[in-house]
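Structure below; questions to follow.
One chain of protein is taken out of this complex; the other chains stay put.
Coming up: subunit A.
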Amino acid sequence: MRTRRLRLTSLALSAASLLALSLAGCSNGSGSGGDANVSLRMTVWSNDPSQTALFNSIAADYRKTHPDVASIAFDYIPIDNYTTALTTQIAGSNPPDMAWVLERDAPDFVSSGALTDLTPTLQKAAGYQYDDLTPAATKLWKQGGDLYAYPFSTSPFGMFYNKDLLTKAGVAQTPDQLLAAHQWTWQNAEKMAAQVAAHTDKQGLVVRDWDYKTWVQLAGVWRGWGADAWSADGKTCGFDSPQMQQAMAFLHDAIFQDKALPGPGETADFFAGESGLTITQISRATLLATHPFDWGIVPLPSGPAGASQVIGQAGIGVMTKGSHKQQAADFLAYFSDAANSTKLARYFPPARTSQLTTATLAKANPMFTPQQLQDVVIDGIKTGSVLPSHKNSAKIANLVQNALDPMWKSGADVDAVLSGVCKAIAPALSE
């Protein structure tokens, strides 16, 4: 009897495991049924509660008029591994319906066919005003004149400064005063940062998110010298150009001679009051909501090539392999229409010409003065250029990071390292 019971138990366990595996295999994880009960999912890299609340409120409003959409989820993936996680989902046949895409990945996503053409849906959407989207903002996301992602955030880089810390360091003229006097140059910014580092126990200038790895963040520096990572067609390396050599020599001296920037392996967070200045996107200003110090923001300083502003971008695309492409595109048209774009402008500078006015932005961004919005956001978007991007961007980014590593030590041969970068990435650029 005991043997028989044991066998029956094992049979039941095996049947249960088979059933569980079958159910797991059948489920696609989206929980979506037919087209009448659609569940949409958008991957995002923001988990800011106020931003998530805004997304959810827009989604809730949309569902009131679209009963076929049962739910809309905003699936948070940390920015550090965002693209890796997204591509893994795609490879695992579990793509989201919509995804945020970083500017550096735009060429790969747009050219590969991973995103669907949004143009027909956006043009047909009632009151969408498709032509209001600025050509500068949509350029990166277009192929053959068709738009493959909506550039929901066009966020210029600016220089935030801690007024209290500058005063403590004995800085005579703050960045806004230097800007007004047309003396807001990289040399003066570097002197100011070195002064903070020398006269306080805090750091001078932090290039946020660089950390001696994400080199693309340095574009804000080298473009002041007229340098860039590669040519406009992406085929010629720009790291060994004389302009880049001068810009990197300036940066190297600022780090290792003047100690104006924290060295490799040293951490400092401007928003926690640990540095005098930081270069970052204006959308990071939400971190100053409960700021313990007086602060300001100015555009990036001028270099030998004049003032050169840099923009970070993010787009939202509808995945070709998604289960509900049309419903996703319809929701995206609603999510990015003029009314919702105004709401989103509180966090993400809009891509609409009509909304790039001081009055509109001031309503959405009470933290900034009209002058700051004009100088950094409006002028930045009009005159700035997007961070470098390329097909095969992740591979090139790894190659550049490795090749640049020897530079981040005292006494490094800057020109030789930069030549090495070009040697390392030349095959990948020509692929």
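Everything that follows uses one rule, which is that contacts are C-beta pairs under 8 Å (C-beta built on N, C-alpha and C of every residue); 3 or more make two chains touch, one makes a residue touch a chain; residues count from 1.
The working rule: contacts and distances are computed from a predicted model.
Trainee: Pick from "Transport permease protein", "Heme exporter protein C", "DNA-directed RNA polymerase subunit alpha" or "Carbohydrate ABC transporter membrane protein 1, CUT1 family" the UniProt protein name of the chain that isn't shown here.
Mentor: Answer from the UniProt record of the missing subunit chain: "Carbohydrate ABC transporter membrane protein 1, CUT1 family".
Trainee: Touching the left-out chain: which of A:42, A:59, A:114 or A:205?
Mentor: The single option touching the absent chain is A:114.
Trainee: Which residue from A:76, A:130, A:210 or A:408 sits in contact with the chain not drawn here?
Mentor: The single option touching the absent chain is A:408.
Trainee: Looking at the whole complex, which of A:265, A:366 or A:411 touches the chain that is not displayed?
Mentor: Within the whole complex, the residue contacting the unshown chain is A:265.
Trainee: Mind pulling the subunit A residues that touch the left-out chain?
Mentor: Looking at subunit A, the ones touching the missing chain are residues 1, 3-4, 6-7, 10-11, 13-14, 17-18, 21, 84, 87-88, 90-91, 108-109, 112-114, 212-213, 262-267, 321, 392, 394-395, 398, 401-403, 405-406, 408-409, 424.
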